[in-house]
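Complex shown without one protein chain; remaining protein chains in place.
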Amino acid sequence: MTKTPAELEAELENLLQEVFEADTEEYHKRGFKRRVGYGTRPAIIHIDMAKAWTQPGHQFSCSNMETIIPACQDLNEAARAKGVPIIYTTTAYEVRDAMLPSDMGLWSQKIPVETLDPNSEAVEIDDRIAPQEGELVITKKRASAFPGTNLQQFLTVNRIDTVIVTGVTAAGCVRHTVEDAIAEGFRPIVVREAVGDRVPGVVSWNLFDMDSKFGDVEPLENVVRYLNELPDFAETTPTPAVPIAAPSLV
Amino acid sequence: MTKTPAELEAELENLLQEVFEADTEEYHKRGFKRRVGYGTRPAIIHIDMAKAWTQPGHQFSCSNMETIIPACQDLNEAARAKGVPIIYTTTAYEVRDAMLPSDMGLWSQKIPVETLDPNSEAVEIDDRIAPQEGELVITKKRASAFPGTNLQQFLTVNRIDTVIVTGVTAAGCVRHTVEDAIAEGFRPIVVREAVGDRVPGVVSWNLFDMDSKFGDVEPLENVVRYLNELPDFAETTPTPAVPIAAPSLV
Amino acid sequence: MTKTPAELEAELENLLQEVFEADTEEYHKRGFKRRVGYGTRPAIIHIDMAKAWTQPGHQFSCSNMETIIPACQDLNEAARAKGVPIIYTTTAYEVRDAMLPSDMGLWSQKIPVETLDPNSEAVEIDDRIAPQEGELVITKKRASAFPGTNLQQFLTVNRIDTVIVTGVTAAGCVRHTVEDAIAEGFRPIVVREAVGDRVPGVVSWNLFDMDSKFGDVEPLENVVRYLNELPDFAETTPTPAVPIAAPSLV
Partner (left out) sequence: MTKTPAELEAELENLLQEVFEADTEEYHKRGFKRRVGYGTRPAIIHIDMAKAWTQPGHQFSCSNMETIIPACQDLNEAARAKGVPIIYTTTAYEVRDAMLPSDMGLWSQKIPVETLDPNSEAVEIDDRIAPQEGELVITKKRASAFPGTNLQQFLTVNRIDTVIVTGVTAAGCVRHTVEDAIAEGFRPIVVREAVGDRVPGVVSWNLFDMDSKFGDVEPLENVVRYLNELPDFAETTPTPAVPIAAPSLV
C-alpha cells in the first residue's frame, strides 16, 4: 500500500525533527550552531515575493503563501513604523532565448528562468505586500541577492548591521542570500514562518542548515517584537562586530 | 526503545530516497532539475580538503574520508595527465580574537572559525592529495570560494567553462561554491563520492538541492571518464553558453 | 595678459604630448605599457551614453559628442553585422534624497548624482545610438560597470574575451570600467575617438594612464577593421589567456 503525498511528508517531517535533534547535539559539542544575534540597525529583505512565486499557476509557484504573505505584512508594518528600510527582490531576464547572447547565464540549463519576462506581471511584487515609495526593488539574475546587484552597497553605506530575510525559495534564493549576508558582515535573521518552497522537505532541511551555519532562524513573533522595541531607524547606530549576547527575547 | 544513531541514519536515508523521488517528479513537471552538462575546458576545485577537515580530532573533522580522499586522488591523477588546472581551498584567519578588529567576520558567531590558525598544520592541504607546483592554494574567509578570492579571475582569464567540485562540507563551503559557480557562468559538476560533512542527512539533502538547482551531481566514474576523454588542456576551447546536450556518459 | 581657455587647453595638450613621450620612454625601459592586444570574441560596451551626458544643458553634459556619437554608430554598425553583443550602461538612482536610506551611496557627496532620475529621459540612451532588441542596457550605481551589475556574468557566460569600450567620462566611468575589465580577465580596447569628458586635459591624461597600465587605446579605424575581419560571432571562440601577438593592424 503506497503512502499518500501527505503521509510521506508527515513521516518525513517527524523523522527530520528527530534527526535535527541528534545533529544539533553533535553541532553543539563541536561549537557550531551558535547564535549570531540581532544587531541594532536592521533592514528587511523580501526575496522573490513576486507573482510568479506567490500565486498559483506558474512553474515557479510556491506553497504556503497563506502563512508567508501575512508574516511579510506584519514585518512591513512593524518596519515602516520605525523607518527600517525594506528591500524587495525579483528575478527577470531581458533575453530569454538561450541560443542568443543572454542575461540568463547558465541558470536556464538547470531551472526554467526563460519564463521570467521583465515586462510581465509575473515578476512584479505581490500586491498584498506592494512596495511603497522609497522602498527598493532589485531585479537580480541569480539566486543570491548580493553579487551582481547594488544590495551590498545599499546596506554598507546605510550602515545596516542586520538583515531580516523572508521569501522564496528556502533551497534557492533565500539560502544563498543568507549565506552571502553573513559572509559580507550582516547578521542574518531568517523568519521561520515567512520562508517557503515548492516540494516537501526542503524548507525544513534548509532552515536547519541555515540556522546551523549562516544565520539565526527566528519565529515571526520574536522578530516583530524586536522591531517594535527598536528606536526610530534614524536614531540607531550599528552594532560593532564584537560578540554580543543574543537578545533575551530569543 | 530508542534507535541507535546508525538506525536513525539508515531510516532517514531510506525515507529521503523516497522523498527525493517524489520531489524530482514534481521538479521535472515544472521544468526544474535540468542537466547543465559538462563543458570542454574544466578545472578541479577541492574545497577545504585541509587537515582540520580531513583528519580526526578537530572541531571541523568530517566523516567518510576513506572514500573522499581516494576519489580526490583519482580526479587529480586524471586531471594532471591532461594538464587540467587543480585548485585547492583552505580557510584560516589572521586575527582570531573576536574582541579585536578581525578577519573572521561574523562567522565566528555561528561556527568555531577561531580554531583555524593560518600558521598551523590544521589548515594545510591533506598530504594524501598534496598540491604540486603550479597548483593554486587559495585561503578563503567564508563558505564560498568565489567572493573575496582570486578564484573567479583565475577561472575567467583561463577561459574555464566547467568546475569539478569536491570536498567539505556539503552543507557549507561546497554548496555555497557551487551556487556561486553557476551564477558566475561556470558549469558545476559535483562529484558524488568526493563530498562530505559532519552529521547525518546533510550530505544527502544538500546533494539533492544542488542537483535540483545549481549543478549536476555525478558519479566519480563518469567524471574520471570525462577527464580521460578530454584532449590535452592546452588544446581545449571553452564551450559557449548555448545549451549543449548532456554528454552520453551521464 | 591672461590666456583664453582655448589657448590654455592648446598649451596643455602640446606639453602633455611631450610629457607622454618622456613617460613612455621610462615605461618601456621598465617593461610597462605593453600591448594586451585584441582577442577573438569581443563585446562592445558603451558607457553612460545617455542624454544627461550626450546632450547639452545637464550638469553631466560632456564635450565632443560630434565625434563620439558617429564613432559609436560606426562601431555598432560593424558589430551588428557580425552579431557581436552590444551593451549600454546608464546611471540612475531610485531615492535621490540623501537624508533618506538611498541607493546613491556616498557618491552624492562628491558629484551631483541626485539629478539622475530613473524615470526621466535624461538617463535614456541617446536616440542616435539607440539599443536594438536583445542589446542589454544596464543601470549602474557607481563609476565601474562591473561590481553591482550583471555585466561580468554576461561576459563570462558568453565567453567574451575582449571588451571594446567607448563613452563618458574618461576620468570616471570609462576608466574605472577599463581597470576592472582587465582585472576580471577581459582585454580592454579603448576607442580613442569615442571617449569624452567635461574639462580640459582629463581625456588626454586618462587615455595615457589607461594605455600605460590597463588596456590598449586604439584608433577607431583599427577597431572597425578588427570587427570587419571577424567571423560571425556565433562562430568565434575566445582566445585563451596565453600571450598573443598584437594583431598586425595595430
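Just so it is clear, A, B and C label the chains in written order, and each chain counts residues from 1 on its own.
The working rule: contacts are C-beta pairs under 8 Å (C-beta built on N, C-alpha and C of every residue); 3 or more make two chains touch, one makes a residue touch a chain.
Predicted model only: the values in this text are computed from it and were never measured.
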| item | value |
| --- | --- |
| Contacts of the hidden chain among displayed chains | A, B, C |
| Candidates A:183, A:202 or A:227 - the one touching the absent chain | A:183 |
| Touch with the omitted chain, as defined above, among C:70, C:83, C:134 or C:200 | C:200 |
| Residue ranges of chain B at the interface with the undisplayed chain | 43, 85, 94-95, 100-103, 105-106, 134, 136, 141-142, 148-150, 152-154, 157-158, 233 |
| For chain C, residues in touch with the removed chain | 5, 8-9, 11-12, 15-16, 18-19, 22-23, 26-27, 30-37, 59-60, 98-99, 101-102, 105-112, 115, 141-144, 146-148, 171-172, 176, 179-180, 182-187, 198-202, 205-206, 209, 212-215, 241-243 |
| Residues in chain A touching the chain absent from view | 152-153, 156-159, 161, 183-186, 237-241 |
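One rule holds in what follows: only the chains that are shown with their structure count from here on.
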| item | value |
| --- | --- |
| Numbering shared by both copies at the chain C-chain A contact, with half separating same from different | same |
| Approximate Å spacing (C-alpha centroids) for the pair chain A, chain C | 37 |
| Interchain centroid distance [CA atoms averaged], chain A/chain B, Å | 24 |
| Of all residues in chain A, the ones touching two or more other chains | 101-102, 105-106, 141-142, 148 |
